[in-house]
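For this view, one protein chain was removed and the others were kept in their places.
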Amino acid sequence: MSLLEVKDLGIAFGGLRAVGNFHINIEPNDLIGLIGPNGAGKTTIFNLLTGVYLPTEGEIILTNENIVGKAPYQIVQKGIARTFQNIRLFKELSVIDNVKIAFHHKMNYPILSGIFRFPSYWKEEKQIDKKARQLLDLFQMEHLANTTAKNLPYGQQRKLEIARALATDPKLLLLDEPAAGMNPQETKELMETIHFIRHQFNIAILLIEHDMNLVMGICEKIVVVDYGMIIAAGTPDEIKTNPKVIGAYLGE
Amino acid sequence: MLTINNINVNYGSIRAIKDVSFQVHQGEIVTLIGANGAGKTTILHTISGLLRAQSGEIIFKDQTVSSTEPHQLLKMGMAHVPEGRRVFSQMSVLENLELGAYTRKNKKEIEENISKVFERFPRLKERKKQLAGTLSGGEQQMLAMGRALMSKPKLLLLDEPSMGLAPILVKEIFNIIQEINQTGTTILLVEQNAHMALSIAHRAYVLETGKIVMEGKAESLLGNEQVKKAYLG
Amino acid sequence: MKQSIQYLINIFSIIILYILLFFLIQTGILSSYYSGILILIGINIILATSLNLATGFLGQLALGHAGFMAIGAYASAIFTMHFNVSSTIGFIVSLLLGGIISGIFGIIIGIPALRLKGDYLAIITLGFGEIIRIIITNLELTGGAKGLTGITRLTNFHITFWITVVVVTLLYTFVHSRHGRAVLAIRENEIAAEAVGVPTTYYKIFAFALAAFFAGVGGGLYAHHIRTLMPTTFRFIYSVEILVIVVLGGMGSFTGSILAAIVLTILPEALRDLADYRMLIYSIALILMMIFRPEGFLGTRELSLSKLFLNHKVKKEGGKTQ
Amino acid sequence: MTFLQQLINGLHVGSIYALIALGYTMVYGIIKLINFAHGDIMMLGAFTAFMTLTTFQLPIGVVLLITIIFCAIAGMLIERIAYKPLRNAPRISALITAIGVSFALENLFLILFGASSKPFPYHINLPPLSIGPLQITWITIITLLLSVGIMLMLDFFIKKTKIGKAMRAVSEDEDAAQLMGINTSTTISITFAIGSALGGVGGVLYSIAYPQIQPYMGVMPGLKAFIAAVLGGIGIMPGAMLGGFLMGIIESLTKGYISTLWSDAIVFGILILVLLIKPTGILGKNIREKV
Partner (left out) sequence: SKDTDTIKIGASFALTGNVSVYGIAARNGVELAIKEYEETGGKLDKKIEFIVEDNKGSEVDAANAFNKLVDREKIDVFIGSDISGTTLTIAELAAEKKIPMITPTATALPVTEKGDNVFRACYIDSFQGGMMGKFAATELQAKTATILYNFGSDYSEGIASTFEEVFQENGGTIVGKESYTNDDKDFKSILTNVKAQNPDVLFIPDYYEMVALIARQVHEVGIQSILLGVDGWDGVIDQTNDFPEAVEGAYFANHYATDDPKPEIQNFVNNYKEVYGEVPNALAALGYDAGKIILEALEKAGTTEPEAVINALKTTNVDYVTGHIEFDEKRNPIKSISVIKLEQVNGKLQQKAYTTIEP
């Protein structure tokens, strides 16, 4: 059974059809790359999958349930988490709070318990503090727990965003240009991190990236879009040699 | 052309740039490379006057410009393509270019210049009426570059011009940088894509947590083991 | 362990402060003029901290706080007048009633208003505040333009002190719970908050309604202190005055609001002798304070007594908007 | 017929709102500051005109010119002293400063001129224009024409001239504008000068129409004009104009046909409705944050 099944997905902004006829099947623990020229519609696809935009047509089926029309926070609770092309952290909050917020829907104590500090508050807060620290530890960021997020270097911010997405306990993780603004060395480390979380958390990953070293290096399958339409799909080797992809995207 | 002497730059109480000195000579392409947060952007901002150094000196065309306003620096011939493109998204492509020539008076020359930019970036010509905010990332990058060229700079500061671009566009952008340099513009280039940057630059400086740790000819740095390990992957 | 020591120190300091003020008032060292000012400080603290929840912590610029205060003031006053309430218990019931009605209006107004952002939200809350005032002016029940007079004096220093303590404590504990964190996340980045599973609309409305609830409680205290309610009192300029306290104290800092409420209640009093020049000097002082400390007294930090005593770093959980 | 008359009444009030709203919107459009003191600049204009009229008995044209210059300078000074230091501060802090400036101006004039209204010594002595049973006063016609004219000029100025483009650039991205060689301080000063000059003109016309001036006279028109600007889409010149006219007409019709008691509530109600349907005002562009 597929984890995610997307059929005929499309959206138009005004007259512009940004995405059309998009389809993809993602199995549990897949690692798939989504590439294409600037303005091809990749980020828009992410926005459709996470409920930020309402598609004009198509179905998004997550483990047998059509999630089209669900609010972003509901979709997160059902198991799709994401990062953003331009980092969106809770800048003024501490690193650990950034992660704790993502545990929100996994916690149960009600508002009154929070306000009046009933035992359930103490119990859950303690648990979550522990869990958040463990997660940060996996990213070697535990020592930064009390740092304000905006003061982190860029690379750490990207990592924190991934950690935060993982805290929501997703089945599918969407990464939008995680290596943008990183140098090759940092990109290499990132590749390791992605590998690691995929196995550690046993999740599927769909990622957008312009860095071909990364995409070709770790993705098992690649989907190429241009003008909102899929122009190719296949293994890295197939994609590398596909003349359409070379013409539109890779060059040379 | 540009000399930086012992500048220190703070964000609040945090010192981001420590005692940095370097030069850019007439006609060169000089590149600054370094990890995330090393302070490359901070240095460019300080040079173009958007940030002020706590101490140290910046000399541009034999004049101390450490406290000169950015708009005056532009008149002196320095243009800066900032990180993240920063095009005026509610204005058309043409208006963006016109603003690039804000300080110039000669209408005819400006016209000529615009057609030159269009020649260099034919994509922009197709979209000259479009609002800049609706351009794709790559087109915005071209616009940012074209806009900076409109002031006919002697020195061009470029901050990560290839970020977020498709591979096909990355190559194009570096070609254009070389072309601009050949027509007489001196270039200070900041890049994450150290490989590309070093392959077009004459000289390079390596920045680590706010300090310059290495400098030299671009080719020699390209072959340097340390650099290879840290920045070329 | 450390935390419980912190709590003890805070509770202890509050009790000491209360005993001190109690003693000063009982012995007449603080006359009714001063105890009146203390009551106003308490009311202003309640109004400012509650607005801070909406503006500093949730990050929504609201200009209708005086409207919620008015609802609470009129509701509780009408209740005590109608039932001839003279007991403290009855008074507290009336305050809760005022708070609840105000909170309900908070929800009714919040649902449409919170779809807007920034300055547009400010304008729409301003509009609602004015509509509330106009309705009050047009109702028989509220005494219309003539105002409501003859309200029993039920507010005193003691009750104000403890209600203020309770309100600030509850606001503080709320902000430092998972729900409060959700509210902070919305301020920091609404899109990201939603993307990590926070139902943003729900929390926006909840925080807004909670702010309205406490503003209503503050209004009830006001009504039984001043004892004359005029609709004109609750013009939008009153909302602006509360906002000034919040910004001056620091958006996202309860202790900042407390500090600013004290300063801005006392300052006009201290300038009282200057008669006609009073408001000119006050406004110039305001401009200067903003120029020299644009982030407010405390920014997003909280003052902590235990920090003073224990000399260790207390984790901060605030942040500023924009 | 009364309906037409009510409409004309509404247009008159509306055109005054529009005139003040133009200045409001201009400043907001460029530096995103709700300049609370704008209404008080209007008051400043009225008093300047009052002083020059009573002490020097100058002709109205000269008076208007002096008022414009005086208000423009005052606007620039206020910006330099009170707003510029807060350029990089949170926007809401600048808003509080603007409120402070507003209070300061009101109280300064209260001390200088006292609280009681002074009759404004200039009025147009022509009898109202009668078209059938309809009556249109000359001041209505003048304000109407002037506000439309100024709107067109400003719109052209901002869209087409070099300084106008610089203003828009500054409003979008101050740093990037500096990198284009734009002197942002000067540009912002010019913005305030124009905005305040408009406020001053508004003050004079307002005082001719309602010939009483006092230190608090700017508060209500200021607030109404601001609402008008928001209604039309703040930052947009034709929007300010449209918002002003609409406000005036709605007010006039509710007062004439429903009830004065509820007219403000109705105006606010309509404003709220419009914003709920069109969150950025009638002519506002709905710019969604790109994710």
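Labels for the chains are A, B, C and D, by order of writing; each one numbers its residues from 1.
In this text, a contact is a pair of C-beta atoms (placed from the backbone, for glycine too) under 8 Å apart; a residue touches a chain by one contact, two chains touch by 3 or more.
If you're wondering where the values come from, they're calculated on a predicted model, not measured in any experiment.
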* Structure fact -> Visible partners of the omitted chain are C, D
* For the full complex, which residue in C:Thr80, C:Ser102, C:Thr137 or C:Ser304 touches the chain that was left out? -> C:Thr137
* Name, in rising order, the residues on chain C that touch the hidden chain in the full complex. => 31-34, 36-37, 40, 137, 144-147, 149-150, 153, 222, 225-228, 230-233, 268-269, 272, 275-276, 278-279
* To do: Could you list which residues of chain D touch the chain missing from the display?
  => 2, 5-6, 9-10, 12-13, 107, 110, 114-117, 119, 121, 123, 128, 135, 137, 206, 209-212, 214, 216, 219-221, 251-253, 255-256, 259-261, 263-264
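Going forward, only the chains that are shown with their structure count from here on.
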* Name the chain pair with more contacting C-beta pairs, choosing from C-D and B-D. => C-D
* Distance-wise, how many Å sit between the C-alpha centres of chain A and chain D, to the nearest whole number? -> 48
* Structure fact -> Cα centroid separation, chain A vs chain B, in Å, comes to 31
* Counting only residues that touch at least 2 other chains, which ones in chain B make the list? -> none
* Interface hub residues of chain C, defined as touching at least two other chains -> 191, 320
* To do: Show which residues of chain B lie in contact with chain A when the two form their complex.
  => 14, 33, 35-37, 135-139, 160, 163-172, 192-195, 229-233
* Where on chain B is chain D touching in the complex? -> 48-50, 69-71, 74-75, 79-80, 82, 86-91, 95, 98-100, 102-103, 147-148, 151
* To do: State the interface residues of chain C toward chain D in the complex, per the touch definition above.
  => 55, 61, 112-113, 115-117, 119-120, 122-124, 127-128, 130-131, 134-135, 137-138, 191, 236, 240, 243-244, 247-248, 251, 276-277, 279-280, 282-284, 286-287, 290-291, 294-296, 320-322
